[in-house]
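Shown here: the complex without one of its protein chains, the others still in place.
Which chain is which? They are A, B and C, in the order written, and residues in each are numbered from 1.
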Amino acid sequence: MSALPANETRFLAGADALAREIPDGACIGLPPDYSPVAMAVVRALVRRGAKDLKLLGVPVLGLCADILIGAGCVREVETSAVTLGEAGLAQRFTAAAESGAVKIIDATCPMIHTGLQATEKGVPFLPLRGVLGSDLVKNHPDWKTIDNPYTTGDPILLAKAIVPDVALFHARWADEAGNVWVGRRGELATIAHASQACYVSFEELKRGDMLEDELLAPGCISSVYVTAVAPAPRGAWPLGVPGAYGIDDAHLQLYARLAKTAAGFQQYLDEFVLQPVSA
Amino acid sequence: MSALPANETRFLAGADALAREIPDGACIGLPPDYSPVAMAVVRALVRRGAKDLKLLGVPVLGLCADILIGAGCVREVETSAVTLGEAGLAQRFTAAAESGAVKIIDATCPMIHTGLQATEKGVPFLPLRGVLGSDLVKNHPDWKTIDNPYTTGDPILLAKAIVPDVALFHARWADEAGNVWVGRRGELATIAHASQACYVSFEELKRGDMLEDELLAPGCISSVYVTAVAPAPRGAWPLGVPGAYGIDDAHLQLYARLAKTAAGFQQYLDEFVLQPVSA
Amino acid sequence: MSCAKEELLAGCIARLIGDARHVAVGAASPIPAMAVFLLREMNRGRPRVSLLQKRSGNPFTEGSRELFDQAGQGRIDVFFLGGAQIDGEANINLVRAEGKRFPGSFGSAYMYFAAKKTILFREEHSLRVLVKKVEFVSAPGWSPPEVERHGGPVALLTGKALFLWQKERRRFQLQSVHPGSSAEDVRANTGFSYDAPALVPRTPEPTADELVLLRGSVARVIGENYPEFARRVWGALAGVGPA
Partner (left out) sequence: MSCAKEELLAGCIARLIGDARHVAVGAASPIPAMAVFLLREMNRGRPRVSLLQKRSGNPFTEGSRELFDQAGQGRIDVFFLGGAQIDGEANINLVRAEGKRFPGSFGSAYMYFAAKKTILFREEHSLRVLVKKVEFVSAPGWSPPEVERHGGPVALLTGKALFLWQKERRRFQLQSVHPGSSAEDVRANTGFSYDAPALVPRTPEPTADELVLLRGSVARVIGENYPEFARRVWGALAGVGPA
């Protein structure tokens, strides 16, 4: 892991180079399927045989988690859910959870955001209303109920600060200064701010410095947070990038059908993952 | 005050109409001089003879606070600082603070952000590192030191949730759906999220719905939060709007010179505030 | 029935929402989304709807945290939750049951407290789903008085029936039974006890006007965000819905 603060974003050759930067055993913060996922890097992680990863869903996971779990790269998952959305259950996740092959820490969406916001603010915990009485509280190792110090008899839950080793996601643009543009996908900024290192694949390179552009800046994550970037055109495929291309629903259906069995999943890997794909 | 949730942004005629919506006694969250300030509305508040306002600086205040204080509209100020920046001291603030005419609650920037973030998250408090040992802690009515519940012997400060009655600021654009675009000035979003009502003057109207535009959406505050908007071309003058016009430094110097005395300030009011200005 | 089951359910949800100001729709909830868009067609654009997974023009400009923040601020009037299991105390389980793993709790443990009203919705109405006691509480149906809670369940809608939640009694009351089912059928397929009137009304179907809207403008917007669902529901109805 690189030490904070990141200062000069490195430019790498592509998804495989990014995947080599992410060590075995790393805790990786990942966005949901509707926020650009660095799928090309996920496939590269499978190709390089990554091991013992811990996946953190911010706040839920989808295709990328199912593939990494199915390929045996994952030791542990903390998330609020793993789902393929309309394509149905994430079958490799389901199988691994039911067999105990992967340890699952169940959370609820805003508690994950809250734990990352704690790290973003440099505090050891943040409180959140609700959740009390859920069995999630009993089972989660890092949550704690206290009495609201401003009154009495008012229990409130705390999320301990979550510090992922790595933030990994895909961006519409990177620029020459190392800034990346993710638009309204604020969860990507939260992951980047809270993580020790941040790796971003990008669709296209923009000349200059997007922070100098008042229209682009609000959707940017500053290069302060970005460890390294690499080009990966259509790098979110079969998921989408808002404003660029949509989710390949037919491919997700195909995946969901194949991933029902270990053999089908292996067939998917052979065809779409283990061979570098130019889709 | 309108009840949450705001749902349909109302379109008002101009700055004076917005100022009439803000009742005497309201706690108004205001941005710093380098973030678009609704100066035209501030002048309209003076014209309508607003009284007993409480100003909350997010996180500091400048010209708008000095004018409102000098004009006798203000009962109380909570802020991390009041300054005219390069133009020097905010003289009406200084005079009112020294005479005791206005109650001052001194804060420090991130504690104000933190208190507003608590309201944004719907929690009664949020913690922040640092600050301990500052006399600010002794004097602030809403801050509390507790022991970090995750360990022992680790004191940490809490900010109580701050709930302004009104958020007031200026935006580059509003659109027909009632969304407003403020670009990278995230403190404006924080104020809007935390306040019971949100009034925004805007430079120009955009057709359609900016949330449908992936490039504009990241700099938008959704109409969910916006109670009413009104056009005010050059409405931040003599302050600036990034990407539209800069700070009128010469006018700030003029203001600073006049505001050194009560008589000079009155002359400024007569010339630039009490007559509606078309600058 | 002269309408699809999904249309009946959407009409029912629309009536439950009533005159709310802001309705949020979470992951994979096409039928609640149909209901809200139907209301908007009928009520000149009200209520406001925020679709968490809207593929273009997503209502949240700060990412997925903003839905929860809005709920915490009291800005969400109505939300929807389902469950792999739902019990008679309105507890929901989205995690595991009978050795099976489900996707997970999503934001349920928070939204069930923060949204002013939650409509529980699960099409499958069976002893497997509607149980005496959930195996895992993703989100509790009620909270003891010392726990701050701004909202909770108002109703449970299934493929067979509509129950209303009685907050004081902490029990469901059977409100109506859908065409094709009966009070006896509901009783036989519900694992928890509930109150019921001697004569159980039949759930009203959407009106002809509502059906026109559902199959026209509502189908189009649903098709953009839930393409598979829209194909399934309206694909069979020649000449309506998205291409």
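Miscellaneous remarks
In this text, a contact is a pair of C-beta atoms (placed from the backbone, for glycine too) under 8 Å apart; a residue touches a chain by one contact, two chains touch by 3 or more.
A quick note: this is a predicted structure, and the numbers were derived from the prediction, not measured.
Across the entire complex, the residue among A:Leu188, A:Ala217 or A:Leu239 in touch with the chain not shown is A:Ala217. Among A:Ala189, A:Ala228, A:Ala259 or A:Val273, the one in contact with the hidden chain is A:Ala189. Contact between chain A and the absent chain runs through residues 4-7, 119-123, 189, 193-194, 209, 211-212, 214, 217-222, 224-225. Where chain B meets the omitted chain, the residues involved are 32, 34-35, 58-60, 79-83, 85-87, 89-90, 93-94, 97-98, 104, 106-111, 113, 117, 128-136, 153-156, 184-190, 240, 242-243, 246-247, 249, 253.
Here, only the chains that are shown with their structure count from here on.
Distance from the chain A centre to the chain B centre is 36 Å, each centre being the mean of its Cα atoms. Centres computed as Cα averages put chain A at a distance of 29 Å from chain C. Put simply, the C-alpha centre of chain B and that of chain C have 40 angstrom between them.
Residue positions of chain B with contacts to 2 or more other chains are 121-123, 214, 217-219. Residue positions 56, 58, 60-62, 72, 114 of chain C each touch two or more of the other chains.
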